Every structure is written in C-alpha cells, then in structure tokens.
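Let's turn to chain A:
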Amino acid sequence: MGDVILTMKDIDKSFPGVHALDHVNFEVKRGEVHALMGENGAGKSTLMKVLTGIYTKDSGTITYEGKETEFHNTREAQDAGVVIVHQELNMLGHLTVAQNIFIGREFKTGIRIDDKKMNDEAKKLFDRLHIDIDPTETMSNLTVGKQQMCEIAKAISHEAKVIIFDEPSAALTEAEIEELFKIIRDLRKQNLGIVYISHRMDEIKVITDRVTVMRDGTYVGTLITNECTKDDIINMMVGRVIYEDPKTESAVPENAPVVLKVEHLHAGKMVQDVSFELRKGEILGFSGLMGAGRTETARAIFGADPKESGDIYINGQKVTINNPQDAVKCGIGYLSEDRKRYGIVVQKTVAENSTMACLENYMSGLFINKKAEKKVAEEYVESLATKTPSVEQLVVNLSGGNQQKVVIAKWLINDCDILIFDEPTRGIDVGAKNEIYKLMSRLADEGKSIIMISSEMTEILRMSDRIVVMCEGRKTGEVKIEEATQEVIMNLATRDIN
Partner candidate 1 sequence: MKKKVLTSLLCVAMAATMVVGCGSKEADTPTDTPAEGEGEETPEEPAEGEEPAEGEDEEPAEGETAGGDYHFEIIVKSYQSSYWQAAVKGVEQAADELGVTVECTGPNNESDIADQVQMLNSAINKDGVNGIGLAACDQSACLDALQTAMDKGIPVVCFDSGIPDAPEGSVLSTVATDNYGAGATAAENLYAGLKDKIAAATAPVRIGEVNQEATSESIINRGLGFIDKFAELAKADGKTVAVIGNEKYVNDTKAETVAEAEADIIIEVRVPAQTTVELCSTEASTIMGQADTIGMFGSNQVAAEGILTANEMLNVLGSDPETSILAAGFDAGKVIKGAITGGTMYGAVTQSPLAMGITTVQTLYAIANGEAVEDVPTEGYWYNAENMEDDSIAPNLYD
Partner candidate 2 sequence: MEKIKQHPIVKKLGFNRIVLCAVLILMYILFSLTSKGFAGLPRILSALNYAYFLGFLSLGVTFVIATGGIDFSIGPVMFCAALVSGFCLTSHGMPVVLCLVISILVGFLFGCFNGYLVAYWTVPPFIVSMASMNIAKGLASVFTKTQSVSWPQAAEAAGWFRKIVKVGNFPVGLVIFIVAAVICSLLLNNTRAGRYILSLGSNKEAVRLSGVNVRKWEMLAYVICGTLVGIAAIFYVAAYTTVQPGYGDQYNNEAIAGCVMGGTSMAGGLASIGGTVIGVFIISLLQEGILAIGINKNYQLVITGLIVIVAVYADVVARRRKN
C-alpha cells in the first residue's frame, strides 16, 4: 500500500429536501482496495458521483494526487484518471466491444474513425487483463460477465489511477466474480487505487484492505478489513447486530402434501428438463450461479415466457399455464428479481398496486370500489409493516424494501398459496432484508409454499427447507437443508462448468 492518492474531506451535498452528504471524509491510497459500505441510500453512490463530477459538491475539498481538484464532468475525471465501473451496465448493445471501450475518444484519421486501430488497442487491453474477448463482437451478444469485463477494460484504458467499482458483482456468476477478483488484485499490484462498493460482506472480507462505512449521508468510520469482523461492519452500518445463522433443519414434515409438482419442464436453452416438487409450508431454495436458468424456470412455470413441454400439477391436478393469467388463477404469485421493471407500477399508489392482481374482487358493478380497495390495502400495510404515510402514496416514493412488501401484499391479497420469490432481497439494505426473511418464515408457517431463488449462499442456507441446485439450464441436484453446506451446493452449481 502506497501513499494517499485521493482525499475527499468534509464533502457536503444537499438536494431539495434531502441532505444527501453531510461532511463526509474518504481517502484512497495507491495499491489498496478500499471498500465503501452502507445501506441503500447511505450516500455511497452520491459521494462517488460528486467525485466524478456528475454532481457538484456544496462544500468540502477533493485532493487528487496532491492537488486540490474539482472535476466538472465525467470526461474531466476520466482524463485525470478517475474512472467508474458502473453498477448498471452501461453498454451500448448495438456497437462492438472496441467501439464501446473507446466511445467518446475514438482514434481518428482525419474525420474518419479508425476502427482497426481501436480493435488492436482493445485486443491489447484484453491481453493485459488475460481475458479472451473478440473486440469486433457486438456488445449485446456477450454475457453479462463478459460485458462487465469490457467495462473494466474500458476503465483501465483511461490510464486510470483510481477505479471505482460500483457493486460490480451484482450481476456476475461466482466464477466470474473469481475472475473479477483476479483482475482487481492484478490492478492493485499495478499500484492503482481501487474503490469497491458492495453489499456482499463475504466479498469485502476477501478482496478489500480497508472499509469505510457510511450511514444516512454521514461518515461513520474506516476500519482495516483484517482487523475487524463482519459484525463490526454491520454494526457500523445499521447500529444493530443482525441474526445470520443458517437454518439447521427443515420445519416441514416429511408427509406434508405436495402443492406444486413440475415435471420435465423445457423452455428454451435455459430450462432443460427441470422437475421438482414443492410441499405445503415449505421454502424451497433455488440455488445456482447467475445464468443457471433459475429465473427462466420460474418465469416458465408462471407462464411469463413460453414453454416447449413439461407438465405442472397443482395439488395433484394437472394444469395448463400459458400465460401469467393462468398462473394467477392457479394461485401462483411471482416476485420478480427486477422490482422496478417487473414488480411495481411506480406511478400508481400503494393501494392500486396492491389490488393489481385481483381487481375483479374489488368491483361494485362496473366501478372500482375504492373504499374496499383502500381498506384491504391498509390491512396489508399494517400486517406487513410497510412503511408508507398512506396507501395513497405513489409507490415510486417508497424505499426498495417497502416496494417489495407492496408486491408481496399484491400476491397475498390475491390469496396465492404458492409464491415464487426471485432474489427477494436484491438491492435491499440489511435491515429491510431481515424483515423480508422474517416475513417469509411467517408465511411458510401460515402454510404458504415458497420458492426462493437466491444467489446469496447465506440467504439460501438461512431460509431454505430444501435446496434445488441448477446449472446451465438443468437441475443438478436437490439437497436437504440438514445436508447442505456451501461446498456441497457450490459443487452442484458448477458441476458442468469444469
């Protein structure tokens, strides 16, 4: 670890009605990986946006390479060597890899863009990172992991001195994360300062040297990773210890009735011959790497995507599910991994979202019975402890965890017995996560059956009664919770890859 390359001191930033950053301090040294942690809305991204010139700070100083600096836009920051690898992939799907990497600073001969030189340069970059990607490939044809690699290549190509990774692992498979870490370590060796923003505690321990924790726009403290425990960090983040013990035995009796049975389901490349059973009151974990076909399986069961073959039985009865309507009629509810896109209607109120799936029950004649609608929505706001000023609040104004609860309410109001939770805690902060876990346990206790798709091993081990593992579109194993360990699952999840 070398000298300090970047210091942010007393950074203050307000938006109308929100004090987003309250005198925050942060520094990065050459050759270190510095984690920046905090719950959602703690101000991590805002801080980085201030750094790279997307926002202008209200007060405070930024010292970069010994000089006080202020970047006015991303371009200036890039040119100086401060680069962000974004959380959402910022890919231009219609352009090639090389064109993406050099967007904004193409090589030119006259006014003509020199694509050949760009391809060569990109190739060199990939060689340096030991990645095998064809620079002339169209971006949208790459896997998410490969796209992330391109983003990193792009960052490095700026002669970066400080690279900021904003939740880089969120969309990556375990294998890809390994590869990413290899690259990060490589970069550290090259004496770059690296900022690593992540929610995943395991990764922080593995890859980072120091951890800075933020809470509610304030700076909480900086720790040396090796010298602290997970609980230390979590305590700093939330101010309370979180229960995180794995479940040891299934709460579901062996003879509990099978509510959902899927046989030989085929749907495209990602769902190949998947069969499993779900029992009453059970939480069935679906584990596997990103791109293993879990979401696709769920969507196929739910009728959201077309399936080619396979039978679905509900309570022993064979059913035909061709579209989500059929699924809803069968009492299946689906909470998507991407809430904003597939879960909520942001411009509608809590009440309107809650009754979305079963509006026909809240009609009086031709018209919507708004009173009844409001009443039932309020009921569920209360029972799920959704934090909202009223059920007439627009959902867009709620936090991620509360939005998730609104989606859950939607399915509970519809009286669904089978709930598919697809990454229920993605992008939700630690405190809210816990609430969602409790809620799921409670629902299972009440006799609902839950399929939980999760990429977080701890989540799987903590919640599931039984675990189905998938890999490359196939079911590779089924593990009882009593026998489940990280190693067993990982083994199944990667079986086909190696």
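How these were chosen: all candidates are chains of the complex that A comes from, given by their letters.
The rule we apply is simple: a contact is a pair of C-beta atoms (placed from the backbone, for glycine too) under 8 Å apart; a residue touches a chain by one contact, two chains touch by 3 or more; residues count from 1.
Everything numeric in this text was worked out from a predicted model, so none of it was measured.
The candidate from 1 or 2 that touches chain A somewhere in this complex is 2. Residue ranges of chain A in contact with candidate 2, taken from their complex: 16, 302, 304, 323-325, 327-329, 334, 336, 341-348, 352, 356-357, 359-360, 363, 366-368, 370, 410, 414.
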